[in-house]
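This is the structure I have questions about; it appears just below.
Of the protein chains in this complex, one is absent; all others appear in place.
Moving on to subunit A:
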Amino acid sequence: MEIKPLLWRAVLLSMALLTALPILAVFGYVFVPAPEVWQHLRETVLSDYLLNTLWLVLGVGFGVLLLGLPAAWLNSMCQFPGQRFFEWALLLPLAMPAYIIAYTYTGMLDFSGPVQSLLRELTGWGYGDYYFPNVRSLGGAITMLSLVLFPYVYLLARAAFLEQSICVLEVSRTLGSNQWQSFFRVALPLARPAIITGLSLALMETLADFGTVQYFGVTTFTTGIFRTWFGLGDHAAASQLAALLMGFVFVLILLERWSRHKARYHHTSSKYSRLPRYPLRGSYAVAAVLVCALPLLLGFVIPVGQLLYWSVTTATNGLDADFIKLVWNSIMLASLAALFALLLALILGYGKRLSNDPLVNLTARIAAMGYAIPGTVIAIGVLIPFAWMDTQLNTISQQWRGSTIGLVLSGTLFTVLFAYNVRFLAVSLQTVEAGLGKIKPTLDNAGRSLGLSAFGVLHRLHLPLMKGTLLTAILLVFVDVLKELPATLILRPFNFNTLAVRAYELASDERLADAGLPSLMIVVAGIIPVILLSRSIGKSRAGEH
């Protein structure tokens, strides 16, 4: 296809610049001095931010490995009751945003919740008579995040175990190592790069988390940025905190890149034999079921049960016109963002396919980075340039017409959509690229040689082949936007509410039961991508023919 090179490059360059804008804006503030606020931060909360973030990362890192690894091993190598069910069901906690699981456990475990009430009833203890761990703590945040993020480790570790040629394990047996020794000497080291990839994805989400730590009152970088921006009103200091947080994120991105790079050399073979799963019996089978059932129960079934209970009890007052407005807002916003992201992803995806322009790769790389950047950072990175542009526009308008025109960009839906695209373009881009990758260039050639025009190739070959891909890309971004909290909270127009924001506000107002219905809707929507994911896994099982 002929594309006018100049126009094409201009489109690409502006896409790259716009996606990078929030990051550039944040780093642009690094050298703006904000001595007083920093002095204040250093004296009061900075060490808390650092330590809490560090503990959170360490704790969640340990937690996701503990929950994800044994389940991954059991589900790739063993046979036990319910294994086929657990194989995909263990992905379900991914549908549960961390801030929502935090609400449910707070509701269940706080002083007036059912667990402690039952405990008091059974023992006759009163207030202060017993010790009960406080959910709304650093340890609680670690537990909540681990419960919903462990599927990343599970997913990647399981894929790595399945990908290993069974011959490698058998060779180890013929060389005198038993099953356990073979696991630790061969399978685990081989899966290490994949496990590190899963771990770094989980930790990126941990660093990005705002809703959970804010609700639990754990001061980390994300809550600190929020507080410094809105509470102290210091944009420079907030940006500098954001830049520091980005530094941690970059470390994780590098770690992830490095481990993916290493994984290439850890590929054992292109030939796979049928995986003979060891059948587990008796107490071993019970243990295996427990190892899989516990994370599933705690990370999905129990919190969903609590949300259902709340939704049923509040349904009569909850389902009013306001709520319908809320659902409509969310769906409208998420659909717009998803379509917008798909459009950009298609431009980039086809650009990559049709030209070797290094600019395309650069743009795609920058776009892909957005997914790792915490929503809070993106939000203020968007606010800074948009507020600046608004000021400029108003100055011009004042000079020309003698009156201001108000906020044109910031505080509008456009800002929110823009931020979503910075954050989620990577999701649709990855999907589109994967879909296009399956359409071999020779297919285009075959189409052209059979008399199709360039447009004909698009219409008669690509469109039918890409239909599923396009739908997947839209769905994934849709659900991600639906769950997104911090950027929406910061950037939404005045009085514009979404399900996530409303759930957050209700929970913050101690109206947990009322937060149940909007939360439940988010979780239900979140199950869609999990189903898509487990389907695509089912199709591409390397270990079995």
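The rule is short, and it goes like this: a residue touches a chain if its C-beta (ideal position, glycine included) is under 8 Å from a C-beta of that chain, and two chains touch if they have at least 3 such contacts; residues count from 1.
Note that contacts and distances are computed from a predicted model.
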Matching the hidden chain's UniProt record against "Ion-translocating oxidoreductase complex subunit E", "ABC transporter ATP-binding protein", "ArsR family transcriptional regulator" or "KipI antagonist" returns "ABC transporter ATP-binding protein"
Looking beyond the chains shown, say which of A:124, A:176 or A:451 touches the absent one.
A:176
Residue among A:146, A:165, A:259 or A:376 that touches the chain left out of view:
A:165
Using the touch definition up top, pick the residue from A:189, A:217 or A:305 that touches the left-out chain.
A:189
Counting contacts across the full complex, list the positions on subunit A that touch the omitted chain.
165, 167-168, 170-178, 185-186, 189-190, 192, 265-271, 276
